[in-house]
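Removed from the display is one protein chain of the complex; every other protein chain stays in position.
Every chain is named by a letter (A, B and C) in the order it is written, and numbering of its residues begins at 1.
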Amino acid sequence: MSGMRETTYRECLREAIREALQRDPRVFLMGEDVGHYGGCYAVSKGLLAEFGEERIRDTPLSEAGFTGAGIGAAIAGMRPIVEIMTVNFSFLALDQIVNNAATLLHMSGGAFNVPLVIRMATGAGRQLAAQHSHSMEGWYAHIPGLKVLTPATLEDARGMLWTALEDPDPVLIFEHVLLYNRSGTLSPEAGPVEIVKAAVRREGSDVTLLAYGGSLFKALDAAEELAMAAISAEVVDLRVLRPLDTATIAASVAKTRRAVVVDEGWRSGGISAEISTRLMEEVFWELDAPIERVCGVEVPVPYPAHLEQASLPQVPEIVAAAKRTLGR
Amino acid sequence: MSGMRETTYRECLREAIREALQRDPRVFLMGEDVGHYGGCYAVSKGLLAEFGEERIRDTPLSEAGFTGAGIGAAIAGMRPIVEIMTVNFSFLALDQIVNNAATLLHMSGGAFNVPLVIRMATGAGRQLAAQHSHSMEGWYAHIPGLKVLTPATLEDARGMLWTALEDPDPVLIFEHVLLYNRSGTLSPEAGPVEIVKAAVRREGSDVTLLAYGGSLFKALDAAEELAMAAISAEVVDLRVLRPLDTATIAASVAKTRRAVVVDEGWRSGGISAEISTRLMEEVFWELDAPIERVCGVEVPVPYPAHLEQASLPQVPEIVAAAKRTLGR
Amino acid sequence: MSERPKAEETTLEAGEDFTASRPHLSRAHLLDLLHQMLRIRRFEDRCAELYTYEKIRGFLHLYDGEEAVAAGAMRALGPDDWVVATYREHGHALARGVPMPEIMAEMFGKAEGSSRGRGGSMHIFDRAHNFLGGNAIVGGGLPLAVGIGLAKRMRGEPGLAACFFGEGAAAEGTFHESLNLAALWKLPVLFVCENNQYAMGTALRYSESETAIAKKAESYRVPAAAVDGMDVVAVEAAARSAAHAIRAGGGPQFLEAATYRFRAHSMFDAQLYRDKAEVEQWRAKDPIARLRGWLEESGALHAQDLEEIDSRIEAEVAEAVAFAEAGTWEPVEDLTRFVHSAAARRR
Partner (left out) sequence: MSERPKAEETTLEAGEDFTASRPHLSRAHLLDLLHQMLRIRRFEDRCAELYTYEKIRGFLHLYDGEEAVAAGAMRALGPDDWVVATYREHGHALARGVPMPEIMAEMFGKAEGSSRGRGGSMHIFDRAHNFLGGNAIVGGGLPLAVGIGLAKRMRGEPGLAACFFGEGAAAEGTFHESLNLAALWKLPVLFVCENNQYAMGTALRYSESETAIAKKAESYRVPAAAVDGMDVVAVEAAARSAAHAIRAGGGPQFLEAATYRFRAHSMFDAQLYRDKAEVEQWRAKDPIARLRGWLEESGALHAQDLEEIDSRIEAEVAEAVAFAEAGTWEPVEDLTRFVHSAAARRR
């Protein structure tokens, strides 16, 4: 096996798309500015030249229309990857996503499945304000019939897409905007990964930090800080928000007896609430303290950096919450 | 004060709309089939004749368009009541509701508030299947900038609208389809009610049942059954899903030390999770048992009665859950 | 129907070629159209009755009066084509060939139904006939049809997607987005607007500033035709000509069929929004009576033909009801089957 190579999250996504296009003639990428512009976040840069206009398909501004077209095409034998630039715009396509993509298999009694992948950018941190910055992946995780993936690592950016494309049902992939530029090393053999389980990214014994997507790295930084205070934090990367891997999560918390959920989404009714609740349901008698949540503040994301940052989970808050669970 | 009179939930809603139209010339009702048809669920029957086409305004099938128009009209000095027939159709207007109605006040730094009321039917039980039957009010309760009301009683059906119209910000009112025909008695003096607090509908000491909307009556029935088993259940009607009245809820559970949340919405990521989590956060040390949830099963609502009913919370399950909290 | 040749004058046999750009007006073919429309009418009459017996529940939207549209248009479609319809889709499903017993069982909510009973009247699906529902979100099916057209084009497959929707749907944003996409990408999609003058209780003049729906297609450069939707042969002719152009690679086509529903929007409709005289005027154009009248006049229809048709239909409907009655309820333990394919396929 050759050595590791330097790459970025963005490049991993691009490689995954390229590989899928090469592997399966039914795969195509469709969305606003994926072609001539090169992708709003430059993920698909260069792919138009390589694969042509049919398979790297620029769409008009019609989120409902092209998402619905993706559903129809999936049903009729293609394997579309639909890109929606930013999660806030996906609301324009929500009817198609919930009332059709998530529902058709059931509504048709199993006759029509929808093997569709929808990718979108999510999250704050680039000062894009209140119509471009939200974290709605946890919200989508409420919908039966959907699978919700949140790749945080390079391996997952590289590997989740193909597995998602092989899924017979609709899968949403949320890419945190702050991760695109993130670099690191990856094995040249990196390929498809499973999309079922959460992953323990750091082992620990005193408290479990549960995070995903952009917040994972804040949780890891917090664990580092906690270590300096002689607190051993385990960090679990949720990876998949629907269906939640309750077993892995509960096993970790059963061991540490304390947990902090970190979620950039708004607190009330966020995925953090579901995780807290499941933990209470599964390991109530093992808990030594109430589960803490460090979440996005319930405000549309403000433009100025100081307010935007104040609205997001930050390492010191995670550290403080973890300490609270230990009575410190 | 004269005696009570017989009326229905539907009539209460209609009276509330009529009163608002009479009281404030800025109020108007707008939506599909509110006029000539008389309202999909007959709520606005007769109002067209009384108030005319301008104020009882039939719209084309354009949920995004007319909801957005309601927002614009509210900003420019009107007090629109927008009716969306069924919560599933509101997804077509979600961009307007979340990216505009809920966000404009903040995005404009307080310059433009949106005094808009949106009413919609919610819930299952009429065999309308997977595109007409969901309970998404808990989902909407995740969005900062919105208020979410779920009138269950005749008093609330009669009284919440006017208070909502006086609110300077957007308010969503969810009417459970099975309540429209519900009849009961109402004081002739019934009028506006506050839209801030949860209400204890039945006092008890062993366990708290938390419910709202169509499920409230199932919780009350369950309390009745529990009483026969010598279990004293307190029943709290949430009334308002955003902002949640945590104080009232927590006070009840701090007293009973056990709770069951009943929610017709899907379990994962539902409002039930938020309530459970808040209780853990607020009264963890008072809890004698993990909080139980009785929720909608995570499936698009099926058409046949036996499956539809199986997908919804039912009295025996509530009773069983309450007993579990007591170790019985 | 004056300009149409008399049935006797057509010499062609009934053996149909769906790709032909014009209908074969053989006697057999016309009798078949009559049969198809009557089949839909009688089936739905029975449904309405069964609704009062609470065998069928939920919303039930009858196609009564509009049969010529589905019966005519479906003649232009072959096995590779797809159909996307609405909640008012019994007629489309029947005309497309979805077996009547399965449709009826679906209405009953039985496991033997075309959607295993999960969908009911508004959600009839059938993979064997490329029948993609049964969509109860007004305008929700149009993007799906675009996607099917896109798949066909990209896969180099023959066939087209036919999408039926009401004139009320023309106001939805998805109408706009879908027509643009189909035209921009020159996809094989046949848009069929069933203009029955009302969207629930909202008359067309309350929903559209431009009430000539076919005109709207122009602003997407989609060729459009308006046709008398109470004349089954006219519908078939228009659909054939449109489908022919699509199959020749010309991109989407649009058809507006003027029609009327004789009954209420659904079973919960007091019809306050239209007066009886209007309904009577339209009833006088009943597509079934019209074709029958013309066949009789021209001597092509004998009393015994009609009797035969009637008895075949009666038997078919009876069989469908019996099948539905005999159907089984899906076990409650299977409630969440069909949320994901893995579970759906497990047995």
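Basically, a residue touches a chain if its C-beta (ideal position, glycine included) is under 8 Å from a C-beta of that chain, and two chains touch if they have at least 3 such contacts.
Since the structure is predicted, the reported quantities are computational estimates derived from the model, not experimental observations.
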Fill in the blank from the handout: Missing chain -> touching shown chains A, B, C
Handout entry: Sole residue of A:Met4, A:Ala229, A:Ala247 or A:Ala310 that reaches the chain not shown, by the stated touch rule
Key = A:Ala310
Problem - Options A:Val27, A:Leu105, A:Leu128 or A:Ala141, residue touching the unrepresented chain - result: A:Leu128
Completion exercise
Residue positions on subunit A contacting the omitted chain are 32-33, 36-38, 40, 58-65, 88-89, 92, 126-132, 297-300, 302-307, 310-311
Fill in the blank from the handout: Hidden partner sits against subunit B at residues 26, 28, 54, 59-60, 62, 64-78, 80, 95-96, 99-100, 104-113, 144-145, 168-169
Completion exercise
Per the touch rule stated above, subunit C touches the missing chain via residues 171-177, 179-180, 183-184, 206-210, 215-216, 218-222
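FYI, only the chains that are shown with their structure count from here on.
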Practice task
Report back the single chain whose CA centre is most distant from the CA centre of subunit B.
Solution key: C
Problem - Whole-Å gap between the CA centroids of subunit B and subunit C - result: 37
Problem - Per-residue overlap in subunit B, given as positions that touch at least 2 other chains - result: 64, 88-89, 92, 129-131, 298-300, 302
Problem - Contacts with 2+ other chains: residues of subunit C - result: 117-119, 123, 135, 137, 140, 173, 336, 338-339
